[in-house]
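Here the complex is missing one protein chain, while the rest keep their positions.
Letters A and B mark the chains in the order given here, with residues in each chain numbered from 1 onward.
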Amino acid sequence: MNVPATRKDLMRVNMGPHHPSMHGVLRLIVTLDGEDVIDCEPILGYLHRGMEKIAENRTIIQYLPYVTRWDYLATMFTEAITVNGPEQLGNIQVPKRASYIRIIMLELSRIASHLLWLGPFMADIGAQTPFFYIFRERELIYDLFEAATGMRMMHNYFRIGGVAADLPYGWIDKCLDFCDYFLTGVTEYQKLITRNPIFLKRVEGVGVVGGEEALNWGLSGPMLRASGIQWDLRKVDQYECYYELDWEVQWQKEGDSLARYLVRIGEMTESIKIIQQALEGIPGGPYENLEIRRFDKVKDPEWNDFEYRFISKKPSPAFELAKQELYVRVEAPKGELGIFLIGDAGVFPWRWKIRPPGFINLQILPQLVKRMKLADIMTILGSIDIIMGEVDR
Amino acid sequence: MSEFSPISIYLVISPLVSLIPLGVPFPFASNSSTYPEKLSAYECGFDPFGDARSRFDIRFYLVSILFIIPDPEVTFSFPWAVPLNKIDPFGSWSMMAFLLILTIGSLYEWKRGALDWE
């Protein structure tokens, strides 16, 4: 007899974009069997602003204030990649001091990003209080940014061939003080969170990504390093001056949410180590390669006369991108942030393709949440660490 | 009688306490600005997929069935436990036997995996 198997009525639920834990405007269509997740389909695009297309009719300088809106929690990285592309395309040297300033800013930004990962991640598990603690430290980082760049979030600080302004007087001491203070903050988080039995129960063995799997999905950043692969572009690509400083790649081998948590906590203390060394060893000299201001315009620039300085105050509107193409990448807090850039011997880039780490890392979500519990969606999504501004662009 | 009369008056008062607030908004708040979108079920800004009252997970039912077994057990224990000093050893130890049987029963449930939510 042909009796059909008992049809299970599965519940299809919309989660997001208006959902408290969808980290912005991610929409998941979740198929539930009671508390079990049968299927999960992410739907993107609620924050799409055409970032890539906008880049195609802006000069780099015009585009720079806008890039911080990709990943608005790790703003320095988006600026860094925006200037690194043209710099490498035009083979422009960056002064040592500028490179050190960039490292300091990038690592501060990495800490800020990881902090604003930690708070919502804990809130996703149900602990609201760490959210307030991380804001305490994050405010200090933003104070530092404000002192150096004039802006707290959307800095517009990086320039082709350097940075927009030198560090103000006393900033280095302020930053050193922050480093000392922040280490106590991390200890506090670890005391509060790391060995909490309920926290461990919720994250251990949840969302396990194997090393092989992580490579196949193209994961990067802490997602990859938590799966036992020691891949950090700061070591691999040796950009800026990271090779001059003494630090280690943070990694774990379990590949679950706890491992990702530990990697990020480790990276915060490691970043502090980098910042401290960079602050101690920061050299003098120019903070910007002024040559590039006058790129391809004047044959024999006269140094130090009035006109040179006058021009040097202005951003070069006529910076020309060579008719070449390249892919540049930095190790952003969320993973590998890259740009595929095609120049067309004009002031606008011909193509500006962004490789957002959050977008690539998010792809593995449906596979990770299948056969898990409803509550695990939030744990796994939280541990992936996405910013919808960057995913949708 | 005397011990139940305050509680029966209270039984009338407490619904009033919770029902009066339900009536208070009517004179003050109008429903004139209500529109269909406002009254639709919340599902993160989209029209819901189908009805929410579908079949639900059997395990919720299983939990309530599991609850029925130990709950009368406890209810039976109350009249025994309270005058424990007044009943003879036979009565008290027979109740112990009852408790023991129920313990074995719940151990059996555990063994058969009825308590697993997986």
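The rule is simple: a contact is a pair of C-beta atoms (placed from the backbone, for glycine too) under 8 Å apart; a residue touches a chain by one contact, two chains touch by 3 or more.
In this text, contacts and distances are computed from a predicted model.
S.K.: Can you match the unshown chain of the complex to its UniProt protein name from these: "Autophagy protein 5", "Ras-related protein Rab", "Nucleolar protein 11 isoform X1" or "NADH-quinone oxidoreductase subunit H"?
M.R.: "NADH-quinone oxidoreductase subunit H"
S.K.: When the whole complex is taken into account, which chains on show are touched by the absent chain?
M.R.: A, B
S.K.: Please give every residue of chain A in contact with the chain that is not shown.
M.R.: The missing chain touches chain A at positions 11, 13, 19-21, 32, 35, 122-129, 131-133, 136, 192, 196, 198-199, 201-202, 373-378.
S.K.: Which residue numbers on chain B touch the omitted chain?
M.R.: 1-7, 9-11, 13-15, 17-19, 21-22, 24-26, 28-31, 33-34, 36, 38-44, 48, 51-53, 56-57, 60, 63-64, 66-67, 70-71, 74, 77-78, 81-85, 89, 92-93, 96, 99, 103, 106, 110, 115-118
Here, only the chains that are shown with their structure count from here on.
S.K.: Need the CA-centroid distance for the pair chain A / chain B, whole Å please.
M.R.: Taking the mean C-alpha position of each chain, the two centres sit 48 Å apart.
S.K.: Report the residues of chain B in contact with chain A in the complex, numbered from low to high.
M.R.: Residues 43-46, 48-50, 52, 54-60, 117.
S.K.: Which residues of chain A touch chain B once you look at their complex with the stated criterion?
M.R.: Listed in rising order, the residues of chain A that touch chain B are 8-9, 11-19, 22, 27, 29, 33-35.
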